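What you see is the complex with one protein chain gone and the rest in place.
We just call them A and B in the order they show up, numbering each chain from 1.
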Amino acid sequence: MLLFQAPVISADLIINGLLIGAIFALAAYGMALVWGVMNIINIAQGEFVMLGGYVAMILFWNGIHPLFSVAVAPFVLFFVGWALYKLVVFRVVDRDLFVSLLATFGLSILMQQLMNTVFTGNIQTAQSGLGTIQLGSISILSIKVVAFFFTIILGGCLVVFMRKSRLGQAIRATSQNARAARVLGVDTDKVYAVTFGLNAAICGAAGAMVAMAYSIHPYIGLPYTIRAFMIVVVAGLGNIAGVVLAGLGLGAAENVASFVLGTEFQLAFTFCLLVVVLVWRNTRLAAKRQYLK
Amino acid sequence: MSALLEVESVSKAFGGVQANKDISLMVPEGSIVGLIGPNGSGKTTLFSSIVGQYPIDNGSIRFEGEEISRLRVPQIARLGLLRTFQQTRIYGQMTCMQNMIISASVRKRGFGEMFHGQHDPAVSKHAEDMLEFVGLYEKRLLRAGSLSFGQQKLLEFAMALMNEPRLLMLDEPTAGINPTLINGLIDRLKRANAQFGITLFVIEHNMRVIMNLAEHIYCLAHGELLAAGTPDQIRNDPNVLDAYLGAH
Partner (left out) sequence: MNVPVRKLVGYAALLAFGVAAPYLFPAYHSQLAELWLFVVFALTWDLVGGQMGYNSFGNVLFIGVGTYACAVVQVGLFYNVANYTSSDGGDLTIYVFDATQFLTGLAVGLPVAAVVAGLVAIVFGSAVLGMRGHYFAICTLGLGVAAGQIAAGWDWIGAGGGMSSPNTPASLGDVTVLLYYLAFGLAVLTFIMIRALLSTRFGLALNAIRDDEDKAEAMGLPTIYIKVTAWAMAAVMLGISGGILGNLKRFIDPIDVAFAGETYGVWMVLMAILGGKGTLWGPVIGATVFQVLKEVFWTYLLGWQRVALGLMIVVIVVFFPQGILGWAREKFPEWFGHRIDRSRTGETAREPAE
């Protein structure tokens, strides 16, 4: 097949895939955080990424170098996430998981349509003008490499924050046992609000990088949500190394699939992969008389 | 009396914990057999393994002479081996009558029978009779979820009877029941065995109940079979006393 006749192309594909995969892993980490702490699967996860991208675009349109958005977007998105929690999400935390799925789906549609109405459906990129890097015969956009390293640094900071800071510990305590945490004086509502805001901020940073290194439009959200979900299902809640590996792997797989199947089938690949992953997981559990919980 | 249920050298571990280790026991047809043991001794795990909820690690389980350890829960239930749950499970949003009707035995019917009406007179009569038997006839049109805990336990028992099982495994049938009502329940269990011919295998913590009810008792401790015998033998067995009163 073409893949093995042209090794240069495939290394290029894989490296580029890994670079975007790190961003997938970041969004997945945020989703696992919210899922683990509040037992909510945030369908609007991808929309937070999309919004982060538009923050970068707004900076870009106003003559500010978009690299600053990597700091600005998380800040803005934290408040967006926090506000959404205070307005909507807190009402569905204690209810059936399906209700929270629907509520966040509603929010996702709301945000998509809002952005579409305000910014139109055009595909946008926040040009960072950083040129390309040469690795042998492979040429990679420098911004992608910058984004990759920034993702690693951000991920590392998050892990340290969760382990060492009081707030991080409060969050982890709440995720393990909310009632016990409450008894010990932790304000769980505040923890939930901060967690949701933090998740949005993480996605915002990811989105800013996507806008610079790739491109955005109002409808990029759902695929990001699905990718994050897939990664969490494969890696398991709380398995950070797994999330990273799965994210990188997914990025590489998607890129290769896009080349092999054609770019028009890239999203088809992603969503089919979701179905395959879930069915495979469930079937393996079924052999042990269990099912995905 | 032939053995209706035979458990042979069954073991089951979860992660690092050996919940059941090399357990062998036998439930003769038409009898009432008890299963006792302190908390955590593996009684419910054994029940769950028998009805197919968990695949066992080792051993063999035979019902009416046929190996069932590879079968799934619905298949085993359709063979006539039912269990009630420790936490009492019923269909909360449906009425008691509806709970009963959907519990009618599916063994004699094909899948197509499901498309028959809910108000089959024979089935409805059977349901009303069973509800009457447990004393819930007046509540039959109430939503099952609105019944009290004790009433739900009775409903679960009635649903099991409705299914016409050969062997009914009850997990702590008197737990949480008002002590004044326990005698009535023991009486109904005995009648179910004598009148309807249902073999019973009962997990119980209440010693008075199980000594009164069972013909033969097995005692588990730490996942292993500790003792077996008639109620009198078990009552006087120092190992059993130790297991309940001694250190874990």
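Quick note on the criterion: contacts are C-beta pairs under 8 Å (C-beta built on N, C-alpha and C of every residue); 3 or more make two chains touch, one makes a residue touch a chain.
Everything numeric in this text was worked out from a predicted model, so none of it was measured.
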- Note on the structure: Touching the missing chain are A, B
- Task: Out of B:A77, B:M130 or B:A192, point to the residue that touches the absent chain in the complete complex.
- Result: B:A77
- Out of A:A11, A:I109, A:I140 or A:L167, point to the residue that touches the absent chain in the complete complex. A:I109
- Option from A:I226, A:V243 or A:A257 whose C-beta touches the chain left out: A:I226
- Message: Give me the subunit A residues in contact with the hidden chain, please.
- Response: 41, 88, 91-92, 97-99, 101-103, 105-107, 109-114, 116-117, 222, 226, 229, 262, 264-265, 267-268, 271-272, 274-275, 278-279, 282-283, 286, 291-293
- subunit B positions in touch with the non-displayed chain are 51, 53, 72-74, 77-78, 82-83, 85, 89-95, 98, 101-107, 111, 113-118, 138-139, 141-143, 146, 159, 163
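Rule of thumb we're sticking to: only the chains that are shown with their structure count from here on.
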- In whole angstrom, the CA-centroid distance of subunit A from subunit B equals 48
- Message: Applying the document's contact rule, which stretches of subunit A touch subunit B when the two form their complex?
- Response: 288-289
- Task: Going by the contact rule at the top, pick out the subunit B residues touching subunit A in the complex.
- Result: 52-55, 72-73
